[in-house]
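Here the complex is missing one protein chain, while the rest keep their positions.
A and B are the chain letters, set down in written order, and residue numbers restart from 1 in every chain.
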Amino acid sequence: MTNLSLDPPISIVRGQPQPGAPDNWRRFFTFSTDHKVIGVQYIVTAFVFFLIGGILSMIMRGELITPEADLVDRTVYNALFTMHGSIMLFMWTFPVLVGLGNYLVPLMIGARDMAFPRLNAVSFWMIPVVGILMLASFLVPGGPSQSGWWAYPPVSLQNPTGNLINGQVLWILAVAISGVSSILGAVNFVTTIFRMRAPGMTWFRTPAFVWAVLAAQLIQLYGLPALTGGAVMLLLDLTLGTSFFAPERGGNPILYQHFFWFYSHPAVYVMVLPVFGIYSEILPVHARKPLFGYRVIAASSLLITVISAFVWVHHMFASATPGWMRMFFMVTTMLVAVPSGIKVFGWVATIWGGKIRFTTPMLFALGGISNWVFAGITGIFLGSVPIDIHVNNTYFVVGHFHYVLYGAIVMGIYAGIYHWFPKMTGRMYYEGLGKLHFALTYIGTALTFLPMHPAGLMGMPRRVASYDLEFAYWNVIASIGGFLLGLSTLPFLLNMVSSWIRGERVGNNPWRAYGLEWLTASPPSVENYEETPIVISGPYGYGGNKPLVEHAPNPDLTDFPESFTPQEQAS
Amino acid sequence: MTVERVIAQDIEASVREHQEHDAAGNSKFGFIVFLLSESVIFLSFFTGYIIYKTTTPDWYPLGVTGLETREPLINTMVLISSSFVIYVAERYLHDRKLWGFRLFLLATMIMGSYFLWGQAVEWRGLPFTHQSGLFGGTFYLLTGFHGLHVLTGVLLQLIMLVRSLIPGNYDNGYFGVEATSLFWHFVDVIWIVLYTLIYVWQ
Partner (left out) sequence: MLKLRAILILSIYAVLVTLASVWMAKQSYAWFPPEASAESKLLDDLFSLFTGLGTFIYLGVIGPFLYSLVFHRAAKYDLSDGPPIEGNKWLEIIWTAVPLVLVLTLSFVSYRTYDKMAVRGPMELVHLHLPNVVPAAYAEPFDSTPQQEIQQALETAPVEQIDVLAKQWAWVFHYPEADVTSTELHLPVDRRVKFSLRSQDVLHGFYIPAFRLKQDVVPNHAIDLELTPIKTGTYRLRDSMFSGTYFAANQADVVVQPYADYQQWLTTAATQAPTPAYNQAAYEYSRTGDRRTGNTKPKVAVRGWDTIPPAPPPMVNYAPKHEVNSPPA
């Protein structure tokens, strides 16, 4: 009936009480150096900012439900999308993925913590500072930055109030601090992954998620400094009157765009790669099959790291880029389809012929992948210079990137949170609420972001508070969809809070999953493993009979939770 | 104190012991990764400088024809030599000769400070400011950003010097000194590129 052995799990000494115990939750508010605490701190903080960024977008969709600029003043609208984009990227997507990585990477590689636990805590505590700076900019005279999340000069250098402390300065400071935090984090991840894998865990026994995190963090290391350089110059222009990007003083605003996109293009892969890793971990577990083509999937992450360094000009096809640049970067951009395709096809082959169970994490992963294929294809459209020249800076682009950012990445993050929720808390979430959450999210995504594509093809520019009547139809649909997306977060919140407090207790490995993280207690003790596991086989042994580690069993069945008996599963 | 907590602390202690010898290696690895990343900031500034210089019609502000190279060259020599001096210091430490270490570290600091002082003197004497077009902006950006790194290096050396006075401080390895020295070489290499770009290529 099953290929898995039934030995009991390694007994783990509990180093800490169960969560929910009175002295326990407080550690999440301390300067803890435990990677698991920091991981949860990241995730929860980021989610708060997701809600804030989401509320800003609700106001935007409210404005856009009618063609005129009548809900908020134009300056307010401009501030809204600037802060929405900035918060969603710098305060939600990056931190939440760093949080998941923080929680999972040491567990997955059998390490006791990150390489530099204190540095890790320092990186985290910069995040609230960034958030406070961003939010504080709503209170300064002149309001927050209103130049979009790119902060392109000369608009970003125009300072209507003339004050030294203005929204734009705060924005640059916030982004710079977030950059420092990310670089320190990246150093930490790279060192951890290179040097702290358990004995026997060769590169090709390292889980795909770890590969993906490594690939993403390498991008941070080579890309972020360029953005930092550009930001420093922009700040000097803004405050000290240098002329780097100020055309009226002889500067070159286009150079800023190169600095910006040299990082911010690769940054989109910083965000998507860990999500690829999440898909790669979840599909094998819930389809009960090894990850198909694991080695190429793992290696293609690094290929993306490399290629993504050479495509940034595709964001500037319509700016002052000469023809040869347009053509060169068109080819490099399209090449990204190759490693992306390797992953997608590998995932499809993984579920093919498997024993699929539609659990909530599985649903989110599957939905995310389908959205990713769609978004990737519209990305290829954008990569074609003639097409991009038409749709650049229109809602087609907005549709493209929300399909990735929301459809693939946010859904992937949800998948990851549900999947590892029992590991983090020792409790199971509620399936019913989870499935409701999935349905609302999936429908909401399509309703909100699909209509943006036709609107863009018709020529609706982005970043407009008012628009011509011809676009009203699609915008009304998008706004309704947007509100639905807002609602969709409520079952999630309810699910997380209530399951954490009173969800059903499950064993260490409710999914009967392979992977070191499932061999330890749920939640893991402070030191993760009583003794360092010695890895003796590859990461996805489903259907085979190879044990994963020495002296220890395969995923065991004894912990299978009551509510997850197969009867309910199959429904 | 609960039993659990006692056990936890026990385990933590033993884990720490187990990982101690790895920790220094990790720190070194991490620090090199960090420096590589840091070098990209300079790389982007250099790229910016090259692009500005090759595309700007009136590169030098009115009344400026170029930069004086003699004093900066002396400065450069001092900085480059100091890289050797700190290496010697490190060797002394390696051989557990603390006084030699302190002496040569101090020498490095003096040379680094001389460099900073020379830079300051040069800045004061210049007929242009950071607002004098792209030339002025990039000049002060590059030298200033590099100068900040020199300052950081000197401060790190100061910390190392003070720490060498704590008895037994370097018994279990001296990663801090290695890092400081590595950083100093890094600052040096950056300066060579910078000097070539700004002073040699006029």
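The working rule: a contact is a pair of C-beta atoms (placed from the backbone, for glycine too) under 8 Å apart; a residue touches a chain by one contact, two chains touch by 3 or more.
Being a predicted model, the structure only gives us computed values, none of them experimental.
K.L.:
One chain is left out of this view; which of A:54, A:117 or A:154 touches it in the full complex?
P.N.:
Of these options, the touching residue for the absent chain is A:154.
K.L.:
Just one of A:354, A:426 or A:547 touches the chain that is missing; which is it?
P.N.:
If we include the chain that is not displayed, A:354 is the one touching it.
K.L.:
Among A:312, A:492 or A:540, which one is in touch with the chain left out?
P.N.:
The missing chain is touched by A:540.
K.L.:
Of the residues A:344, A:478, A:526 or A:548, which one touches the chain left out of the display?
P.N.:
For the chain that is not drawn, the touching residue is A:344.
K.L.:
Which of these, A:217, A:308 or A:321, touches the one chain of the complex that we don't see?
P.N.:
Residue touching the chain left out of view: A:321.
K.L.:
May I ask you to list the residues on chain A that touch the chain which is not drawn?
P.N.:
1-4, 67-76, 78-79, 141-143, 146-148, 152, 154-155, 158, 160-161, 247-248, 250, 252-254, 287-296, 318-324, 326-328, 330-331, 334-335, 337-338, 341-342, 344-346, 348-349, 351-358, 366, 369-370, 373-374, 377-378, 380-381, 384-387, 389-390, 392-394, 454, 457-459, 461-468, 512, 538, 540-544, 557, 566-567, 569-570
We take it that only the chains that are shown with their structure count from here on.
K.L.:
Compute the distance, rounded to whole Å, between the mean C-alpha positions of chain A and chain B.
P.N.:
Distance between chain centres: 34 Å.
K.L.:
Within the complex, which stretch of chain A touches chain B?
P.N.:
It is residues 13-17, 112, 115-116, 183, 186-188, 190-191, 194-196, 221-226, 228-230, 232-233, 236, 240-244, 249-252, 255, 259, 262, 525-527, 530 of chain A that touch chain B.
K.L.:
Which residues, counting only chain B, touch chain A once they are in their complex?
P.N.:
Those residues of chain B that touch chain A are 4, 7-8, 11-12, 15, 19, 22, 25-27, 29-30, 33-34, 36-41, 43-45, 48, 51-52, 55-56, 130-131, 133-134, 136-138, 140-141, 145.
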